[in-house]
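Moving on, here comes chain A:
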Amino acid sequence: MNIQDNYQKNKKNIFFSENKNVENHRKKLISIFENDKFDKKNNESLKNTNLKNFFDFKYKYLVPEEKSVINNHHDNSYSIVCVNGQCSSFKDDKIQITKIIEGDYIDFSKNNTIEKNDHFVNLNSLFLNCGFKIIIKKNNNIKIKISNIVTDDELTIFQKNNFICEEGSSLNLIEEYENKNNSTSNILNVIKLEKNTQLNHFLIQDNSPSHNLIITSHSSCKKDSTYTQKVYNFSEGYVRNFHFSELIELNSEADLQGIFFLKDNNTSNNKTFVKHLAEDCKSNQVYKGILNDHSKATYFSNTYVDQVAQKTEGYQLSKGILLSDNASYFSKPELKIYADDVKCSHGSTIGPIDENAIFYLRSRGMSKIAATKILISSFINEELSSIDDKQMSQIIQKKLVRYLSKVK
Partner candidate 1 sequence: MFLEIKDLSVKIENKNILKSLNLNINKGEVHAIMGPNGSGKSTLANVLAGKEDYEILNGKINFKDNDLFDLNIEERAQEGMFLAFQYPVEIPGVNITPFLHSAINSKRKRMNEDEIDNLSFAKLLKSKASDLGINIDMLKRSVNVGFSGGEKKRYEILQMSILNPDLAILDETDSGLDIDALKIVTDGVNKLKTKDNSFLIITHYQKLLDYIKPDYVHVMVNGSIVKSGGSEIAAEIEKEGFQKFQ
Partner candidate 2 sequence: MFTDGSFVYIPEGVKCPMELSTYFRINSENTGQFERTLIIADKGSYVSYLEGCTAPKRDDNQLHAANVELIALEDAEIKYSTVQNWYPGDEDGKGGIYNFVTKRGLCAGKNSKISWTQVETGSAITWKYPSCILKGDNSIGEFYSVAITNNFQQADTGTKMTHIGKNTKSKIISKGISLGKSQNTYRGEVSFLRKAEKARNYTQCDSLLVGNQCGAHTVPYIDSKNNTAVIEHEASTSKINEDQLYYCRQRGLSHEEAVSLIVNGFCKQVLQELPMEFAVEAQKLVSISLEGSVG
């Protein structure tokens, strides 16, 4: 079905369709869709994706029956169950949770860091049907865990969330995506870090083969703030992780990391993009992937350094291990630098597991499979050992063991 028809037909269920400004923006989006050639080779958002699956879809959304729960523990931690992209409103002296509003939509539509032809982000804006906004109030230090649940088969979730860390606050955010049904979630997180804030963001992705997850984030960091994002992708279904960060004021930092474990016919598309727009900022982009069977992955990384962003330090690393003859990995680590006083570097390697290392371990009496598994674990050891949260560390370890048990 044509995207415009699809939209018109379902308009009444879509957020903000009665708002004029939103409608104007959506008209532009529709014309982008209609005029684009969907060039898979040159459009980074389309590489390795099944166009029919994602752009010729049947729209379906259900308002969740059960209102989602928020538990306020005494240790400054909150558990949120987000159902079909919605969670109940909540307010105390530390946080405030509401539905997303039109202003947030308009605000995001002005952003120009994400490419205009990123069709998944455009779909998200066009068919937006849920989303929330969380504000962490000034000088609070809290933990939030969000479980993202999709209730039914065939659902198409288009969700926009806003996270705002007010001055001096600190947030530890764990998001879990573990869906077993045949549905698609297209989520966009817009994250704002005010002065002197810190956000540690963990995304644990473990969906079944029939669930598609498209997750995009855009974070912006003001003075002395640090955004750290760690993605653990164990999904057996399609996942797209596209994460954008803007360092807009002095001495801010963005750290975008990810590891992914692919098997069977699965595909994962990944991208990180850091824009340095102020002096004395640091960024780090590190993705590591293990690919087995017929799996495919892409990783685009990009460091952009504006002319004013002197004393920038930017680092990129991309590492892929291909365990099978039929797996493939594409990476494009890009640097665009317009300031002179910078230190930027990137490294990228793709290859099999080191045969010398396997030989060494086997000569110590270990079987080939055991050696392979040990070497896979060591490949991502740095990422795993940096998890402070014990409970989370155990969860991740378990998933890793599950993945390794299928490696032959």
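Assume a contact is a pair of C-beta atoms (placed from the backbone, for glycine too) under 8 Å apart; a residue touches a chain by one contact, two chains touch by 3 or more; residues count from 1.
Per the selection procedure, all candidates are chains of the complex that A comes from, given by their letters.
In this text, all values refer to a predicted model and were calculated from it rather than measured experimentally.
Enquirer: Please find, within this complex, the candidate from 1 or 2 that touches chain A.
Expert: Of the listed options 1 or 2, chain A touches just 2.
Enquirer: Quick check: in the complex, which residue numbers of chain A touch candidate 2?
Expert: Residues in contact with candidate 2: 307, 310, 320, 322-325, 327-352.
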